[in-house]
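All protein chains but one are shown in place.
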Amino acid sequence: MKARLITTLLILSLSPVVLLGADDNCVICHQSFEDETGPSHMIERDIHIQRGLGCVDCHGGDASLEDMDEVREVADYRGVPDYLELPGFCARCHSDAAYMRNHNPSLPTDQLDKYRTSVHGQKLFGERDRKVANCISCHTVHEIGDGRLPHSSTHPLNVPATCGKCHSDDEYMAEYGIPTDQLSDFTASVHGHALLEQKDLGAPACNDCHSNHGAAPPGLTSLSAVCGTCHAFQMELFAASPHDAAFRENDFPMCETCHSNHRIEPPDDKMVGTEEPAVCLECHDADDGTRAFVVADSVSSTIGRLVTSRAQAEAVLSEATARGMQTTDEEFMLKDIDQILIQTRTLVHAFGIEDIVPKAAEGIAKADSVKAGAEELIDEYYFRRKGLAWATLFITVLAVALYLKIRRSG
Amino acid sequence: MADSDSSRRRFLNIILGGGLLATLASILFPVYRYITPPASGEANLSQMRLPFKRTDIEADPKKAKTFKFGRILGIILVTETGELKALAATCTHLDCTVQHRPDLGIVWCSCHNGRYDLDGHNISGPPPRPLEKFVVNEVGEDIFVSREDA
Partner (left out) sequence: MSPASDQRRTGWKARAFDWVDRRFKINALVEYMGGKVVPQHGHSAFYYLGGITLFLFIVQVVTGILLLMYYRPGSESAYESVRFIITEVEFGWLIRAVHSWSANLMVLFAVLHMFTVFFTSAYRKPRELTWLSGIGLLGLTMAFGFSGYLLPWNELAFFATRVGTGMAGAIPIIGDDLMIIMRGGEEVTGATIGRFFGLHAAILPAVFTVVLAAHLIFIQRQGMSEPLGWEGRAPSEKKYMKFFPNFLYRDLLFWLIALNVIALLAVIFPDGVGVIHWPLGTKADPFAPPPPVIRPEWYFMFAFQALKLLPAHVWFIEGELFGIILFGVGGLVWTLVPFLNRQSVEGRGSKLFYGFGLLVVAFVLVMTIWGYLVE
């Protein structure tokens, strides 16, 4: 016993147990036999410990006791909870608004309620499924981090990998009958690139569309609202378009039908139109009794005209630049056209021609003035050379006359 | 002989004089055009007079107008209380051009629903930074926009 005491005192002197106070025997004892992957070492990184809580605040017991048997006798000792009991275990504090107010007033206390509505919650509570995610599956246990900090498993940059731990494991997910390609699709998508490669925190992670605690796939018609949190204008346009009613009647998922859900790729102008690979063709053909083909063709050619206009303007401009003329003003205007191009393409979601045609016309007018400006610059280039030719002529005449005069005066 | 010689000399002198005048003209003409101030006035980047009036802004359906301020785009809007505010118009998320939403009392970026208050602070959505705010001065009918001194 004495040898053990000395050993633990030595370990104590090496381990930063200061946070927990020198009298937290839970830590002292557990550190004596656990390695670095054991909870008593991992908790240094845990937010609860950093906020001044200790082992007993979750597990119950008495930290002053040295004997584990005595600890188990303590009335409120909870020990290690069962997997199915875990949500309740955490919610003991996290759903207690009054308690949370004393520790972190801005943290919500509805996680358990949301969890109950989620697929994970329904399976865990309803079917006693031990494979679905509970709190620790995503938040880890003993090293729960603040989701705003980059090392946390729930930081947006880490969320896809955290969800993907189960959801892209074919073997693990085999019995559930849902695909396991979400993570790879997402990573290859526009959102995946933005979030994971460009570290743009404005881009969505899994929880931004699926909710985190209430995780479930969005419903068919609520998809538009989910995408519309960011893509608000597209949502507005779609809701006012003929497709809104049509999609609801046919139970087509909005947005996803044309853009996919996870593997959302940068949209191409070719997606609209009456020829492959336009997505319009998935439902429409020339004689389906709707104006679809007429509109699709019109929209497609309108956008095409604007794109061509812009390309032509840029071509003339680069001719001017190649001649060494200063083209910054025109380049500025080209950026304006890019903005109009974005707006024009967004207006596709109105599935009509009333708004998109005038918008594109605006862009084409700007492209025309860029072209005109560039042509003016090219004209100026030739004007300069003509001016030079004249000036050279005059100077040469003068020089020759002077030379003759020199010859005459000997 | 002396006659043809002196007439040749006179001819030469005329060419000389003419050539001199033409050369001087081809030097002085560009100089004259150069010293005539161009329409744009001055190169100044830190302050400019807007090419439209308050009434133009109020007449706009979105109660705002964009303007080129040096190398960047700016937007000037009129608030409900009639105050003029000017901001940089390029969204700090992915460079789309923002617009004024008088119905919501915000500056809005339609690309990803980014929102800024009328002082340029980013209040919702993806934008990571606020929009630069400019100083607006009204002198008579003219509106002057300048950068805030750092």
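Points worth noting:
So that you can tell them apart, the chains are marked A and B in the order they are listed, and the count of residues begins at 1 in each.
Following the convention adopted for this analysis, contacts are C-beta pairs under 8 Å (C-beta built on N, C-alpha and C of every residue); 3 or more make two chains touch, one makes a residue touch a chain.
Please read these numbers as outputs of a predicted model, since none were measured by experiment.
The chain that is not drawn here is touched, among residues A:149, A:322 or A:399, by A:399.
Of the candidate positions B:17, B:51 or B:70, contact with the hidden chain is made by B:70. Taking the whole complex into account, chain B touches the unshown chain at residues 23, 30-31, 33-36, 38-40, 42-46, 70. The set of chain A residues touching the chain not shown comprises 324, 326, 328-329, 384-385, 387-388, 391-392, 395-396, 398-399, 402-403, 405-406, 409-410.
Here, only the chains that are shown with their structure count from here on.
Chain geometry summary: the mean Cα position of chain A and that of chain B are 36 Å apart. Note for the complex: chain A touches chain B at residues 200-203, 228-233, 328, 332, 335-336, 339, 342-343, 346, 387, 390-391, 394-395, 397-402, 404-405, 408. By the touch rule above, chain B contacts chain A in their complex via residues 9, 12, 15-16, 18-20, 22-23, 25-27, 30, 68, 71, 73, 93-94, 96-97, 110-114, 125-128.
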